[in-house]
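Written out below as structure tokens is the structure these notes cover.
Of the protein chains in this complex, one is absent; all others appear in place.
A and B are the chain letters, set down in written order, and residue numbers restart from 1 in every chain.
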Amino acid sequence: MLMSAEPREISFAEVNDDVVRSLVVTGRGYYVTLATSVAVMFACFLFPWSFQLYYGLGASGINHPGVWGTYLASFIFWIGLSHSGTLLSCVLHITNSSWRKAMYRSAEAMTLFSLLVAATMVMVHVGRPWFIHWTVPYPNQMEMWPNFRSPLMFDVMAVTTYLTGSTIFIYMGTIPDFAAVRDRTAGWRHNMYVLLSLGWRGTDTEWHRLHWAYTFLAVLIVPLAVSVHSIVSWDFALSIVPALHQTIFAPYFVVGAIYSGTAGIVTVMFMLRKYMGFGHYITKLHFDNLGKLLLVLSLLWTYINVVELFTGWYSGASTEYEALGYRLFGFYAPLYWEMILFCAVAPLILISKRFRTSFVPMLVLSILINIGMYTERFLIVATSLPRQYLPDAWGHYIPSMVEISIMVGSLAMFVTLFLLFVKIFPSVSIYEVKETFPEPEPDDSPGSAAVSDNGVT
Amino acid sequence: MATNVVGLFHAPSSALAAAGELKDAGFTTPELISPIPIEGVEKVLGKKKSVIKRFTFFGAICGGLSGFALAAGTSVLFPHPTGGRPIIAIPPYLIITYELTILFGILATVLGFFISSRFPAIRERVYVPEAAVDKFVVTVVCEDSEHSKRADAILRNAGAEEVREMTEDG
Partner (left out) sequence: MSFISDFRAKWQEYRRPGYYEEFDYAWTMTVDLDRCTGCGACVTACQAENNTPIVGEDAYAKGRQMQWIRIERYWEGEFPDIKLRFIPMLCQQCDAAPCETVCPVSATYHNQDGLNAQVYNRCIGTRSCAVYCPYEVRYFNYNNHHWDSPLDQQLNPDVSVREKGVMEKCTFCIQRIRQAKDHAKDDNRRRVRDGEVQPACVQTCSSEALVFGNRLDPESQVSASMNDPRAYHVLEELNTDPSVVYLKKVDANVG
């Protein structure tokens, strides 16, 4: 059921108009935002990273034994953020839900760009990134191959597969839209869309093939996405570090990823509504449904945390006890409780429908959730490594300015990529939005389709 | 010379009905061009076979075999004992196999889609830009002008807003 925020009639032609306008008409605000974002990316990401490449990882705050730091936490955060877009889009496609149709394109784009930013975080994280290509299995004169028994190699394969799959998925879904905007643009845009649309016409055969290909891709991508974040969690869980070696890590990370990603979608949807003029496509209904999803995921996340705490405490095993005590009451205790506040307590307000359908409060909550989820990833790294089996080797890990700056810069990189995306890809799916409108009847006057309260999918 | 008679409709149901009438009248199967997929096409114009699922299945099988071959094969080429584990360790290699199964399945699906839809389209074919906006279009190939007139009549009868005649280039 589609209920507009504003009870206007939207015709098919208007959908095309709105989307083409979002692509072609560019105001000063856009250029200013893009320029700022690129400047922040250079100043906060590329510049400190080149310093680190020159000086070594000593520029960060990592030490012995806290050898993993915010770079890895950021990597996991970005991979987590990538989970909601494509995974949610696929699951909702398979379950034939209609409210996904206006927003899934941007959500999938979010996935793609999060994965790209995560890949750069890996390069920042390793000590000698100029050799990172050695993790790719290619025949070489050294006759050496990567070690496929390593959880990090599972990571490489999984993230590569997910990146490829997400790119292909978003591209396939956009082919009809490229065709639609191809007809209305000129110059370099027209040429680009001619190439990208591959000559799509929209015949019944083509729609049939697209439907099947898209569905198969969705069915393949759902288990893939679940496996990707499980594999990322196994970087930690396959170690024997006391706080990390837990079987619950795989579900914990997957739930956390979908949670964090859904909150990211809420943020992106708010921005699209406000700045790209998609107010009548992304409506209260979408925020309502996203809010319900966030509430369920928040409860799941809280449940998993409680289970982890309970089993750790009950076991009475000294290393578990120590790890939990340090996490809850040690040096990073304020961060832990902030995480609980933002991710377990604050989202309970989503029970109220009034909250779920108000745009700005949802935006604020989604940002708080993501701050809390980033803290969670940070705590996993920072409270587990400095507290292992040998107390003499305990230590402290405090991120340095370079690390914080690179995290901010990675956010700017994501924003830059997204800003470029909204001007090249139709960020709202034209044909899927039209599918949510009621079917035009033969006796209607040509050129308009009324949107009524009992709209048909 | 073969021409295409093209009818533009406002509603998908009328376009579908017109296509059905054309098919019953003995024309070669008409094509429906639309901005959104039309429900019920298969009932009127006949079931479509999808060959994509074979691509996906075959791709996934290939992926599974390649994945295990990659992991186990490179370990045998470069035996490298680690952590008291065997050279061919099954659980980690199953993960690699799984990922590559999905990767090859995805790539094969895309390939199957392109091949079965004949993408990218090199040859220019009948297309009406309004079909990407809000009109539902029926096109049918007619050998001579007599056929075209009959097709024209059928389309107008079914409620076409506009009927055009177009030719495909080369």
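In this section, a contact is a pair of C-beta atoms (placed from the backbone, for glycine too) under 8 Å apart; a residue touches a chain by one contact, two chains touch by 3 or more.
What you see is a predicted model, and the numbers here were worked out from it, not measured in a lab.
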item	value
Which residue of A:Thr33, A:Ser98, A:Thr135 or A:Thr302 touches the chain not shown here	A:Thr135
Given B:Ser14, B:Ser75, B:Thr109 or B:Ser148, the one touching the chain that is not displayed	B:Ser75
Residue ranges of chain B at the interface with the undisplayed chain	75-76, 78-88
Positions on chain A contacted by the hidden chain, ascending	55-58, 61-68, 125-129, 131-132, 134-135, 144-147, 149-153, 155-156, 235, 238-241, 385, 388-393, 395-396
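The rule is short, and it goes like this: only the chains that are shown with their structure count from here on.
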item	value
Between chain A and chain B, centroid-to-centroid distance (C-alpha), Å	30
Interfacial residue positions of chain B with respect to chain A in the complex	10-14, 31-38, 41-42, 45, 48, 50, 52-53, 56, 60, 70-71, 74-75, 77-78, 80, 82-83, 85, 89, 92-93, 95-96, 98-100, 102-103, 105-107, 109-110, 112-114, 116-117, 119-122, 125-127, 129, 131-134, 159, 161
Chain A to chain B touching residues, read off their complex	11-13, 16, 137, 143-150, 153-154, 157-158, 160-161, 164-165, 168, 172, 176, 179-180, 183, 198-213, 216-217, 220-221, 223-224, 227, 231, 430-431, 434-435, 439-442, 444, 446-447, 449
